[in-house]
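Excerpt of the complex: some chains, original placement.
Chain lettering (A and B) follows the sequence in which the chains are written, and residue indices restart at 1 in each chain.
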Amino acid sequence: HSRPRLGTHLGHNTNIRIKLPVVCFTWQIAMIILFGVFVRYDSESDAHWPETMIQNNITSNTENDFYYRYPSFQDVHVMIFVGFGFLMTFLKRYSFSAVGFNFLIASFGIQWALLMQGWFGSLDPSTGKILIGVENLINADFCVAGCLIAFGAVLGKVSPVQLLVMTLFGVTLFAVEEYIILELLHVKDAGGSMVIHAFGGYYGLTISRVLYRPRIHQSKHLQGSVYQSDVFAMIGTLFLWMFWPSFNSAIAYHGDGQHRAVINTYLCLAASVLTTVAISSLSQKTGKLDMVHIQNSTLAGGVALGTAAEFMVSPYGALIVGFLCGILSTMGYIFISPFLEKNLKIHDTCGIHNLHAMPGLIGGIVGAITAATANELDYGKQGLINTFGLTGKLQSRSPSTQGGYQAAGICVALAFGIVGGILRLPIWGDPADENCYDDEVYWEVPEEDEENPDSIPPILEYNNHMIHKQQEM
Amino acid sequence: HSRPRLGTHLGHNTNIRIKLPVVCFTWQIAMIILFGVFVRYDSESDAHWPETMIQNNITSNTENDFYYRYPSFQDVHVMIFVGFGFLMTFLKRYSFSAVGFNFLIASFGIQWALLMQGWFGSLDPSTGKILIGVENLINADFCVAGCLIAFGAVLGKVSPVQLLVMTLFGVTLFAVEEYIILELLHVKDAGGSMVIHAFGGYYGLTISRVLYRPRIHQSKHLQGSVYQSDVFAMIGTLFLWMFWPSFNSAIAYHGDGQHRAVINTYLCLAASVLTTVAISSLSQKTGKLDMVHIQNSTLAGGVALGTAAEFMVSPYGALIVGFLCGILSTMGYIFISPFLEKNLKIHDTCGIHNLHAMPGLIGGIVGAITAATANELDYGKQGLINTFGLTGKLQSRSPSTQGGYQAAGICVALAFGIVGGILRLPIWGDPADENCYDDEVYWEVPEEDEENPDSIPPILEYNNHMIHKQQEM
């Protein structure tokens, strides 16, 4: 009853006792120093807020952005830590790593994201400080989502140290890509179809290609689910699904913008569920449903409405997007994932291609078309300005031009994802091929419950009894 | 180690490979068309909102109904998908179906509910369009709750196609019943004791009666829980319990109405827990607690305060309702459920009679009494008008008359539930008696974890060793 000793195998040293603590300590200390130099409260979270209120003639604390965005922020926070974390617990012996490493890299990532996004977007020009408020927290969570998506592609095949490195680079790339798309091109992408999902998806797929393991089949016995792990994964699926309206509306324009983003996302996701179930049932000889599809493709609608959720796509438009994405994402699991593995040597543990990369691209296209066809009749004069932020020197930009910029945004996200992923991750503690998908490599896993009489089926005790009897004979 | 082949058995064809996709696709396409014809954004989610603000002299975006109701909406959303879904995972081999079919029918139901409730309640007379906002989303979730309650009665005994049909009819009936009760009779029922719980409960019980299976005992070995499935079910229980204050307050009157509904529900639920525990312990010879009671009857207080939560029932009034409902609901599980099965041939898998039907009736009665005894001293003049919506041609309706109408509402809900349930569900893919409560019928269930050495207790390996030794002898 002893497991094969793990830790060193075929030159794979998975002992991370020095590397992991060193990385964690060094980086956390760096964060403290950089925050000390750069990060301060913004005017709405600073104790001088009462003075700001007087200066700006604000009469009620309800106008503090906190009350517009905090409920959505908390929903997004749940998506990042419980949603992504539990969605990946579906593997039979990798739940500790799924939820634990997700926890670790997100906790590092949000700190680094506050800095990177701050340098690019929230830097106070007069003081050189990054001023943070609740919207920065949401954006940091969003940024980390991109890295967690990439984690899904390599789940079970990399060490936590590699994941931290992947997050460091991922957040950095994300902040640059986001700056180019949202600030320089002035593209709208409140729910991040392009900036988060397409980028994160292709970043992860490229890394997975670089780290391709020809002998991964050696741990094939662990690359599947058991009954309970599939139920755990549904916790992740549902919290992602339920709170996706908050994801797509969290940083949308106050008032009708947030309101409309919620309605569109709600409808789009509902339609995804029905077509996912339909294709999943069709794909099996006996019409049985596949948990992998239900856990993932039901969410594709939320991804694909990330750009257009705050636009006037109209309720039936949202349903159409969800309808198509449920179909395409499920077919992705059936046809595209095997193709990618066999022909392009891209092994995608969670199928992020079908849940994030492809629906993210679709979302970018939907956004570009919707923006290009926007007009004053549908939006009203002020509504058009608010929705697309066409003020200042952008006030002369026409909707069709905006549509063109939206399309350009897709290309930027794609380029950053693919080029960014071609970093050779140093081989820091990754598991041997036959030890992939196994918590034992990085966690103290409890012994199974031998002393509990219930865990031994009665037939066994009978056997045992019989054997002894026979031996006595 | 092969399971009995399922799929066709005794004339039961559970192969849903054509039926399920056809229903999902057809209905989803119908939704898209109907939404295209009928559904538009309301003034608070439309991009013309800045103009509406000016026209109506609204100075702050915080007055957008979105900010009053969105946090409650998200809580309700969690109750529908995680609350109801996980509460039903208690069966040992039916967790995929519990959480997966709940997901499917709720996703269809909310779309159909937006249409049905829209035609009856939110139709813009000038344009003939349904205008939707966050309150419509909440009401759609509420409507679906009625169908999910009915699902609880037939859990494990019907196919997903039958469930979709049940939801189609259920939502339709619900919208008519709701229109009669809330609009025609002008009955108040913000948390839906009558409209949602009594209706849904009796609808499910009647369907279960119609579908009675005399040989259901053939799958008795699957009609129970295992240790882990009971813990999963507690996730559902707790999310329902914690967010029930949001359920009862989500569409209550702004300000004190929502505030009071939360306080009352919070207290009522707390009292339910103590009396449920007391009766559960009393009911067993050795005083041990029964998970079925804790998972369900602790919630009865929330159901029973659905009508009166926004009224001035006073904090101790809320405690009394919770006190009684904990007792009655638990005794329902002990005495009434066996009676219903034996004498009325109503087999109620989740005991919805005790959690929804009976407490829903009690809630209607509590509401009628509280309304009838309302007065200006307790409510204030404007408070009485706001709470009971007695404006326009209703301004002369007295509280005691309102009480009478409330009582009439109970009868309407009951009638719709019972009559509505007598629809013979076409026998579309329902499982054979011996295959009830089994995910294998409709899902690809993962093989158990044979290759994992931990899953085989060491004593077994010893046995095996002994046997081989003996054979050698």
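Everything below uses one rule, namely that a residue touches a chain if its C-beta (ideal position, glycine included) is under 8 Å from a C-beta of that chain, and two chains touch if they have at least 3 such contacts.
This one's a predicted model, so the numbers in the text were calculated from it and none came from an experiment.
Asker: With 2 copies placed here, how many are in the full complex?
Answerer: Total copies of the sequence across the whole complex: 3.
Rule of thumb we're sticking to: only the chains that are shown with their structure count from here on.
Asker: Using mean C-alpha positions as chain centres, tell me how far subunit A is from subunit B in Å, no decimals.
Answerer: Taking the mean C-alpha position of each chain, the two centres sit 30 Å apart.
Asker: If we count contacts the way the header does, which residues on subunit A are in touch with subunit B in the complex?
Answerer: Subunit A reaches subunit B through residues 1, 3, 60, 62-63, 67-68, 71-72, 75, 92-93, 221-222, 224-228, 230-231, 234-235, 238-239, 241-243, 245-246, 254-256, 258-260, 262-263, 266-267, 269-271, 273-275, 277-279, 281-282, 284-291, 294, 298, 312, 314-316, 319-320, 323, 378-380, 382-384, 386-387, 447-448, 450, 455-456, 460, 463-464, 467, 470-471.
Asker: Quick one: which bits of subunit B touch subunit A in the complex? Just the residue numbers, please.
Answerer: These residues of subunit B touch subunit A: 7, 15-21, 24-25, 27-29, 31-33, 35-36, 39-41, 44-51, 53, 60-62, 64, 66-67, 70-71, 74, 77-78, 81-82, 85-86, 89, 93, 95-96, 99-100, 103-104, 107-108, 110-111, 132-134, 137, 160, 228, 232, 235, 442-449, 451-455, 457-461, 463, 466-467, 470.
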